[in-house]
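Please find one structure pasted underneath; my questions will follow.
One protein chain is absent from this view; the other protein chains keep their places.
And now, subunit A:
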Amino acid sequence: MSDIKAATLEYATRLGDDSVVLGHRISEWVSYGPFLEEDIAYGNVSLDYIGRARMFYTYAAELAADGRDEDDFAFMRNDREYRNLLLMEMPKGDFAYSQVRQLFADVYYTVLLPELLQSKDETLSAIAAKAIKETKYHLRRSRDWVLRLGDGTEESHKRTQKAVDQLWGYTHEMFDMDETEQLLADEGIGVDVSKLRDAWLKMVTDILTEATITVPEDSWAVRGGRTGYHTENLGHMLTEMQIVHRSNPGCKW
(Lines give C-alpha, C1' and ligand atoms only; values in the text may rest on other atoms or scores of the structure.)
Protein backbone atom coordinates (compact mmCIF):
# COMPACT_ATOMS: atom_id res chain seq x y z
CA MET A 1 0.00 0.00 0.00
CA SER A 2 1.39 3.42 -0.93
CA ASP A 3 2.05 6.01 1.79
CA ILE A 4 -0.76 8.17 0.50
CA LYS A 5 -3.24 5.33 0.40
CA ALA A 6 -2.28 4.27 3.93
CA ALA A 7 -2.62 7.86 5.13
CA THR A 8 -6.01 8.20 3.44
CA LEU A 9 -7.18 5.00 5.14
CA GLU A 10 -6.08 6.41 8.51
CA TYR A 11 -7.74 9.76 7.73
CA ALA A 12 -11.08 8.22 6.69
CA THR A 13 -10.98 6.13 9.87
CA ARG A 14 -10.36 9.22 12.03
CA LEU A 15 -13.23 11.11 10.43
CA GLY A 16 -15.47 8.07 10.77
CA ASP A 17 -14.49 7.69 14.44
CA ASP A 18 -15.36 11.33 15.16
CA SER A 19 -18.77 10.85 13.56
CA VAL A 20 -19.71 7.54 15.12
CA VAL A 21 -18.65 8.57 18.63
CA LEU A 22 -20.48 11.90 18.50
CA GLY A 23 -23.48 10.23 16.80
CA HIS A 24 -23.67 7.67 19.59
CA ARG A 25 -23.37 10.31 22.30
CA ILE A 26 -26.22 12.30 20.74
CA SER A 27 -28.35 9.16 20.48
CA GLU A 28 -28.09 8.77 24.26
CA TRP A 29 -30.58 11.64 24.51
CA VAL A 30 -33.30 9.69 22.71
CA SER A 31 -36.20 9.28 25.15
CA TYR A 32 -34.51 11.72 27.58
CA GLY A 33 -35.08 14.93 25.58
CA PRO A 34 -36.71 17.83 27.45
CA PHE A 35 -39.77 17.58 25.18
CA LEU A 36 -40.89 15.39 22.30
CA GLU A 37 -39.77 17.58 19.39
CA GLU A 38 -36.32 18.02 20.89
CA ASP A 39 -36.09 14.30 21.48
CA ILE A 40 -36.83 13.70 17.80
CA ALA A 41 -34.37 16.38 16.73
CA TYR A 42 -31.62 14.60 18.66
CA GLY A 43 -32.52 11.34 16.95
CA ASN A 44 -32.32 13.01 13.54
CA VAL A 45 -28.97 14.68 14.14
CA SER A 46 -27.59 11.45 15.54
CA LEU A 47 -28.65 9.59 12.40
CA ASP A 48 -26.88 12.14 10.22
CA TYR A 49 -23.64 11.52 12.10
CA ILE A 50 -24.00 7.75 12.08
CA GLY A 51 -24.72 7.94 8.35
CA ARG A 52 -21.56 9.98 7.90
CA ALA A 53 -19.58 7.41 9.87
CA ARG A 54 -20.92 4.63 7.64
CA MET A 55 -19.72 6.48 4.54
CA PHE A 56 -16.24 7.09 5.98
CA TYR A 57 -15.92 3.50 7.25
CA THR A 58 -17.15 2.00 3.99
CA TYR A 59 -14.45 3.98 2.23
CA ALA A 60 -11.83 2.98 4.81
CA ALA A 61 -12.81 -0.68 4.33
CA GLU A 62 -12.49 -0.30 0.57
CA LEU A 63 -8.98 1.16 0.96
CA ALA A 64 -7.95 -1.47 3.50
CA ALA A 65 -9.16 -4.25 1.16
CA ASP A 66 -8.49 -6.84 3.85
CA GLY A 67 -12.00 -8.29 4.10
CA ARG A 68 -13.20 -5.92 6.82
CA ASP A 69 -16.45 -4.00 6.34
CA GLU A 70 -17.93 -0.88 7.96
CA ASP A 71 -19.22 -2.91 10.92
CA ASP A 72 -15.73 -4.23 11.67
CA PHE A 73 -14.46 -0.67 11.91
CA ALA A 74 -17.26 0.42 14.24
CA PHE A 75 -17.71 -2.63 16.40
CA MET A 76 -14.52 -4.69 16.37
CA ARG A 77 -11.94 -2.12 17.43
CA ASN A 78 -11.09 -1.31 21.05
CA ASP A 79 -10.76 2.14 22.54
CA ARG A 80 -6.99 2.25 21.98
CA GLU A 81 -7.62 1.69 18.28
CA TYR A 82 -10.16 4.51 18.04
CA ARG A 83 -8.77 7.80 16.72
CA ASN A 84 -11.60 10.24 17.48
CA LEU A 85 -11.18 13.67 19.03
CA LEU A 86 -11.67 13.59 22.80
CA LEU A 87 -14.38 16.26 22.58
CA MET A 88 -16.68 13.77 20.83
CA GLU A 89 -16.43 11.10 23.54
CA MET A 90 -17.24 13.24 26.58
CA PRO A 91 -20.39 11.92 28.31
CA LYS A 92 -23.64 13.65 27.45
CA GLY A 93 -23.81 15.52 30.75
CA ASP A 94 -26.76 17.86 31.17
CA PHE A 95 -28.63 19.45 28.29
CA ALA A 96 -26.46 22.60 28.28
CA TYR A 97 -23.29 20.52 28.22
CA SER A 98 -24.48 18.50 25.21
CA GLN A 99 -25.58 21.61 23.32
CA VAL A 100 -22.31 23.44 23.96
CA ARG A 101 -20.31 20.41 22.76
CA GLN A 102 -22.65 20.28 19.75
CA LEU A 103 -22.03 23.95 19.00
CA PHE A 104 -18.25 23.43 19.13
CA ALA A 105 -18.56 20.43 16.80
CA ASP A 106 -21.06 22.06 14.43
CA VAL A 107 -18.90 25.17 14.00
CA TYR A 108 -15.90 22.87 13.47
CA TYR A 109 -17.69 21.07 10.63
CA THR A 110 -18.92 24.38 9.25
CA VAL A 111 -15.30 25.46 8.70
CA LEU A 112 -13.89 22.01 7.90
CA LEU A 113 -16.34 20.59 5.35
CA PRO A 114 -16.02 23.32 2.68
CA GLU A 115 -12.27 22.56 2.70
CA LEU A 116 -12.83 18.80 2.51
CA LEU A 117 -15.18 19.43 -0.42
CA GLN A 118 -12.12 20.68 -2.34
CA SER A 119 -10.28 17.39 -1.73
CA LYS A 120 -8.72 15.72 -4.75
CA ASP A 121 -10.08 12.47 -3.31
CA GLU A 122 -13.50 12.07 -4.93
CA THR A 123 -15.04 10.01 -2.15
CA LEU A 124 -13.99 12.38 0.64
CA SER A 125 -15.28 15.28 -1.42
CA ALA A 126 -18.61 13.53 -2.06
CA ILE A 127 -19.09 12.78 1.65
CA ALA A 128 -18.35 16.44 2.44
CA ALA A 129 -20.92 17.57 -0.14
CA LYS A 130 -23.65 15.58 1.62
CA ALA A 131 -22.58 16.55 5.12
CA ILE A 132 -22.37 20.31 4.42
CA LYS A 133 -26.10 20.55 3.80
CA GLU A 134 -26.92 18.71 7.03
CA THR A 135 -24.47 20.72 9.11
CA LYS A 136 -26.26 23.96 8.24
CA TYR A 137 -29.33 22.64 10.05
CA HIS A 138 -27.32 21.22 12.94
CA LEU A 139 -25.58 24.53 13.56
CA ARG A 140 -28.77 26.52 13.51
CA ARG A 141 -30.19 24.29 16.21
CA SER A 142 -27.15 24.22 18.52
CA ARG A 143 -26.63 27.97 18.06
CA ASP A 144 -30.28 28.68 18.93
CA TRP A 145 -30.06 26.51 22.03
CA VAL A 146 -26.81 28.03 23.29
CA LEU A 147 -28.28 31.53 22.85
CA ARG A 148 -31.45 30.51 24.61
CA LEU A 149 -29.70 28.79 27.51
CA GLY A 150 -26.86 31.29 27.90
CA ASP A 151 -29.16 34.28 27.77
CA GLY A 152 -31.93 32.48 29.65
CA THR A 153 -32.49 32.01 33.37
CA GLU A 154 -29.82 32.31 36.04
CA GLU A 155 -29.66 28.52 36.26
CA SER A 156 -29.41 27.90 32.50
CA HIS A 157 -26.75 30.61 32.20
CA LYS A 158 -24.72 29.07 35.01
CA ARG A 159 -24.85 25.61 33.48
CA THR A 160 -23.98 26.86 30.00
CA GLN A 161 -20.98 28.81 31.28
CA LYS A 162 -19.83 25.77 33.26
CA ALA A 163 -20.12 23.56 30.17
CA VAL A 164 -18.09 26.02 28.08
CA ASP A 165 -15.39 26.18 30.79
CA GLN A 166 -15.27 22.39 31.12
CA LEU A 167 -15.13 21.69 27.38
CA TRP A 168 -12.86 24.49 26.23
CA GLY A 169 -9.62 22.60 26.87
CA TYR A 170 -10.83 19.77 24.61
CA THR A 171 -11.26 22.04 21.59
CA HIS A 172 -7.54 22.69 20.90
CA GLU A 173 -6.99 19.13 19.70
CA MET A 174 -9.36 19.77 16.78
CA PHE A 175 -6.72 21.95 15.13
CA ASP A 176 -3.65 19.75 15.62
CA MET A 177 -1.79 18.36 12.62
CA ASP A 178 0.47 15.32 12.58
CA GLU A 179 2.60 13.70 9.86
CA THR A 180 -0.30 11.76 8.39
CA GLU A 181 -2.57 14.76 8.04
CA GLN A 182 0.27 16.99 6.85
CA LEU A 183 1.09 14.54 4.06
CA LEU A 184 -2.54 14.52 2.95
CA ALA A 185 -2.88 18.30 3.20
CA ASP A 186 0.25 18.69 1.03
CA GLU A 187 -1.29 16.32 -1.52
CA GLY A 188 -4.57 18.26 -1.61
CA ILE A 189 -6.44 15.27 -0.16
CA GLY A 190 -6.81 16.24 3.50
CA VAL A 191 -7.54 19.52 5.24
CA ASP A 192 -4.93 21.58 7.07
CA VAL A 193 -6.97 22.05 10.24
CA SER A 194 -4.29 24.22 11.86
CA LYS A 195 -5.46 27.01 9.56
CA LEU A 196 -9.08 26.73 10.68
CA ARG A 197 -8.84 27.79 14.33
CA ASP A 198 -9.19 31.53 13.69
CA ALA A 199 -12.41 31.08 11.73
CA TRP A 200 -13.74 28.64 14.35
CA LEU A 201 -12.82 30.93 17.22
CA LYS A 202 -14.46 33.94 15.61
CA MET A 203 -17.76 32.16 15.00
CA VAL A 204 -17.81 30.60 18.46
CA THR A 205 -16.84 33.88 20.16
CA ASP A 206 -19.61 35.77 18.36
CA ILE A 207 -22.22 33.22 19.39
CA LEU A 208 -21.03 32.90 23.01
CA THR A 209 -20.83 36.68 23.39
CA GLU A 210 -24.37 37.06 22.10
CA ALA A 211 -25.38 34.37 24.59
CA THR A 212 -23.80 36.47 27.41
CA ILE A 213 -21.25 33.72 28.00
CA THR A 214 -17.60 34.51 28.76
CA VAL A 215 -15.11 32.95 26.35
CA PRO A 216 -12.51 31.16 28.53
CA GLU A 217 -8.77 31.81 28.51
CA ASP A 218 -6.68 29.17 26.76
CA SER A 219 -5.22 27.98 30.05
CA TRP A 220 -5.29 24.19 29.61
CA ALA A 221 -5.59 21.62 26.85
CA VAL A 222 -6.06 17.87 26.74
CA ARG A 223 -4.92 15.87 23.73
CA GLY A 224 -4.50 12.25 22.73
CA GLY A 225 -7.53 11.06 20.75
CA ARG A 226 -5.73 10.98 17.40
CA THR A 227 -3.06 8.69 18.84
CA GLY A 228 -5.51 6.43 20.67
CA TYR A 229 -5.06 7.84 24.18
CA HIS A 230 -8.60 8.44 25.37
CA THR A 231 -10.44 9.44 28.50
CA GLU A 232 -12.01 6.55 30.37
CA ASN A 233 -15.38 7.60 28.92
CA LEU A 234 -14.76 6.09 25.50
CA GLY A 235 -14.23 2.57 26.83
CA HIS A 236 -17.53 2.68 28.69
CA MET A 237 -19.31 4.03 25.64
CA LEU A 238 -17.88 1.39 23.30
CA THR A 239 -18.83 -1.37 25.72
CA GLU A 240 -22.44 -0.37 25.33
CA MET A 241 -22.23 0.38 21.62
CA GLN A 242 -20.44 -2.85 20.67
CA ILE A 243 -22.05 -5.44 22.96
CA VAL A 244 -24.78 -6.62 20.59
CA HIS A 245 -22.46 -6.99 17.62
CA ARG A 246 -19.74 -8.75 19.61
CA SER A 247 -22.24 -11.11 21.26
CA ASN A 248 -23.51 -12.19 17.84
CA PRO A 249 -20.42 -12.29 15.64
CA GLY A 250 -21.18 -12.24 11.93
CA CYS A 251 -24.91 -11.88 12.50
CA LYS A 252 -26.76 -10.20 9.61
CA TRP A 253 -30.28 -8.86 9.79
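To be clear about the criterion, a residue touches a chain if its C-beta (ideal position, glycine included) is under 8 Å from a C-beta of that chain, and two chains touch if they have at least 3 such contacts; residues count from 1.
By definition in this document, contacts and distances are computed from a predicted model.
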item	value
Absent chain [UniProt protein name; select from "Cbb3-type cytochrome c oxidase subunit", "Phenylacetate-CoA oxygenase, PaaJ subunit", "histidine kinase" or "ABC transporter permease"]	"Phenylacetate-CoA oxygenase, PaaJ subunit"
Selected residue (touches chain absent from view) among A:11, A:29, A:49 or A:170	A:49
Residue among A:25, A:101, A:141 or A:159 that touches the chain left out of view	A:141
Contacting the left-out chain in the complete assembly, out of A:6, A:126 or A:201	A:126
Contacts of subunit A with the absent chain, listed as residue ranges	23, 37-38, 40-41, 43-52, 54-55, 122-123, 125-127, 129-131, 133-134, 136-137, 140-141
